[in-house]
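Here's a structure for you.
Rest of the complex left out; these chains stay put.
Residue numbering begins at 1 within each chain, and the chains themselves are lettered A and B in the order written.
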Amino acid sequence: MKLSHVHGFLALGVQVAFFILFCAFVRYHPDAHARYHPLVNGSELENELDHYKSDDPWIHSKSYPMFQDVHVMIFIGFGFLMMFLKRYGLSAVGLNFMIAALCLQWAILVNGFFHLKKGTIVVDLNAMLGADFTAAAVLISFGVLLGKTTPTQLIVLALMEIPLFAVNEVIGRSYFGAIDMGDSMFVHVFGAYFGLAVSLMLHRRDASTEKEGSSYQSDLFAMIGTVFLWLYWPSFNAGAAPGDDQHRGIINTYISLAACCLTTFALSTLLDKHKKFDMVHVQNSTLAGGVAVGTAADLMIHPWGAALIGILAALVSVCGYMFLTPLLASRLRIHDTCGVHNLHGLPGILAAIIGAVAAGVASEASYGLSLYEIFPARAPLEDSLELQKLQEVLPDLEGGSGISGTSQALYQLLALLVTLVIAIAGGIVTGIVLRLKPLALLKTEELYEDEKWWIMEAEEDEGHKGSVTIPMADNGAR
Amino acid sequence: MKLSHVHGFLALGVQVAFFILFCAFVRYHPDAHARYHPLVNGSELENELDHYKSDDPWIHSKSYPMFQDVHVMIFIGFGFLMMFLKRYGLSAVGLNFMIAALCLQWAILVNGFFHLKKGTIVVDLNAMLGADFTAAAVLISFGVLLGKTTPTQLIVLALMEIPLFAVNEVIGRSYFGAIDMGDSMFVHVFGAYFGLAVSLMLHRRDASTEKEGSSYQSDLFAMIGTVFLWLYWPSFNAGAAPGDDQHRGIINTYISLAACCLTTFALSTLLDKHKKFDMVHVQNSTLAGGVAVGTAADLMIHPWGAALIGILAALVSVCGYMFLTPLLASRLRIHDTCGVHNLHGLPGILAAIIGAVAAGVASEASYGLSLYEIFPARAPLEDSLELQKLQEVLPDLEGGSGISGTSQALYQLLALLVTLVIAIAGGIVTGIVLRLKPLALLKTEELYEDEKWWIMEAEEDEGHKGSVTIPMADNGAR
């Protein structure tokens, strides 16, 4: 068996394994089960998906349209944004498609494993939304490695990253009580540093080639991804929040993104020696405001806070592209194709710090009783008098740990720290695996090159290869 | 009058005729009528469109966001997917646009004719959703014929196909009581075999030309169509379902598509002699899971069943592209430009069979009382004691035919059979009409060629034709 065949067998084997695991463990959530009939159960169309509510407190309420927004971000957003490389468009959108489809299934299994219900994994709208979020982490890591890995390596990476992702999220959310509505720590920071650590392990001197750049057309395609990501980011940051938290999450993300976009354009031209705009910044740094506001998206950061976050995110991101990415590549031997560090890494750390500060200053004065729902760890202890008093107004409130705002802030930073440690350690281990001989195959000329992986027109009719220079749009193929 | 002018007059005439028919027959549904005021009618904002409910049992509840998802599939999904031909992009998205806009109006009229209310055709969100579904059938037929027909032929085809489509659906749903939530039989099988029959009638020896292939750029554009179809397919399969049926339809379609996508990538590379991925499969076969799960989308097929269906659909579709399409063209003289048979035809038949099996094994044990809502023909006879007992819990339940699961399964297969017969017979008749001399115009060099139908830049300024080789749009690449 030639090694270049491996990914076909591997993908098929993985899919069959998923099928077997689905047979063994995965069931419909009661809300999606035919035996659940609203009239029989005394409710009235309660679980319609466009505004899905459940008795299950784990689920709160979810909106199918917001799920679809996130879904578009994963497949159109990431897939087309990564099309910016001039000879790697088919791979960008194609491999993104394959890997994300794999991640959705693997994430349902792995995430579900951490939230077993009577020994089974249940699927519902919430599980699908969670699977899409999880896929985002893997695709962020993919962005670091874009053009430098084989499909086989990507499949192995996805299989290894998702369990680590799930463990880290459970530690952060359940053990530390950290909140992170837009998943800036658990998705963005995790995915970015995991990918950077893998990249360190896969270091090669020839990673920067002439093909690493964009073309006019590829830059236009990439903008499809950028703009859809930018538009639907509020749904990403607030899709899992209830009521006014969701409303606030939408507003904060909207304002932060708008401020970030304008600031990015300003800085891009100001920092260029010819005072021109740089598509790299426009495609990426405009989105940093969505990442940077993520952890605090549902907190009372106020509209001005959101605007400030957007400005800072643009500053961090544009400067990262200008000064840090070259340094990372030359000094630390970490090559980062998409500049993920500047879009997800640094802005994610910024988000975590902002989240810690916002959590630290949160008080009943500004949040009212919602404080204890937004920060469950700050709710009084079970069976305490304070809790009983609160339960008179909020009957569903559960007992927490009664911690202070400062403690909450420290737990937030602890969650960031643990995320960094697990992501980097996990990335190093994964990178070592990906370096194993059967997986590491690419020659220099195969970097950032579709032809290695895709049937191209020219190959089909080699006969009149000469004549195909009628240069139709297909320049990418030679 | 030169024959190539015909389509302009025809389109205008059709539009005027539609207007006259709208004047004569089409009215707002009461829910969209200003005289319907929620407070006057004792309800409270009940018919807001983002979660539209109606007292009309025919309508159940519909969600505007899901309608919009389907709308995107019809115009972006089909339009851009068909852009894969290297010289036919303007026609693909343009003619798709024109034909679909025609179909929406014609479908409102024709579908409405079969559901007259007091002699008038009523429009509401439901009618719009139905019109979009109907347009899908015509666009599927268009896919078979892509690049080989004139606009005139397409208009005639749409006008002839939709009444047959509507008759077939009424026979299947109302007379046989067949269920088909994702319209795999009534839209996909019907549209595919109708188009294939037309193609047989329009057979020409020179249908395969050098222009039939894709280019690098056209493949990227086509992926916009593919990915949006893939993302919004759950809304297509479940948009018309209520409550937990909808939730289940979303989950089943999501899982089936994910499994189908990964399997398609695996098979595509495994079956290629150079072990490369084939964009044809990625663009089309990844979607077969949505078709194949369609009929049973809202049934209790379980997550593992959905995964299995996705795997099977990919297998059928990829193998169809590799082995069957060439055979169809050479042996049966049926040329199929988009390979519609492998995306809509075979997976649609698979869906119908799966639907029959799932209907055959459906029981009150697994479905609870929902069984009689999902399969109305299985509800006890009007005025029977069993019905009265059920109505104590489900007051709106209407009497059915009291048939068994096996009978339901047979009716499902009968609906498939009748769909195939009407589609193929109708397609043959339509094809004979399309062969009439005034309509059949294309020369070999006009196949798959935009220049025949679109004003191209070069024509405008023939003067400096030579000079325009300043390689346009490609300035980014030097």
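In the analysis below, a residue touches a chain if its C-beta (ideal position, glycine included) is under 8 Å from a C-beta of that chain, and two chains touch if they have at least 3 such contacts.
Computed from a prediction, not measured in an experiment: that's the story for all the values here.
Taken over the full complex in this file rather than the chains on view, the one protein sequence occurs as 3 copies, with 2 of them shown.
In the analysis below, only the chains that are shown with their structure count from here on.
Chain A and chain B have CA centres that are 32 Å apart. Within the complex formed with chain B, the residues of chain A that make contact are 2, 4-5, 7-12, 14-16, 18-19, 22-23, 26-29, 31-40, 45, 47-52, 64-65, 68, 71-72, 75-76, 79-80, 83, 86, 89-90, 93-94, 97-98, 101-102, 104-105, 108, 123-125, 128, 151, 214-219, 221, 224, 450, 453-457, 459-461, 464, 471-477. Of all residues in chain B, those touching chain A in their complex are 50-51, 53, 61, 63, 65-66, 69, 86-87, 210, 213-220, 223-224, 227-228, 230-232, 235, 238, 242-248, 250-251, 254-255, 257-259, 261-263, 265-270, 272, 274-279, 282, 286, 300, 302-304, 307-308, 311, 366-371, 373-374, 393-395, 471, 473-477.
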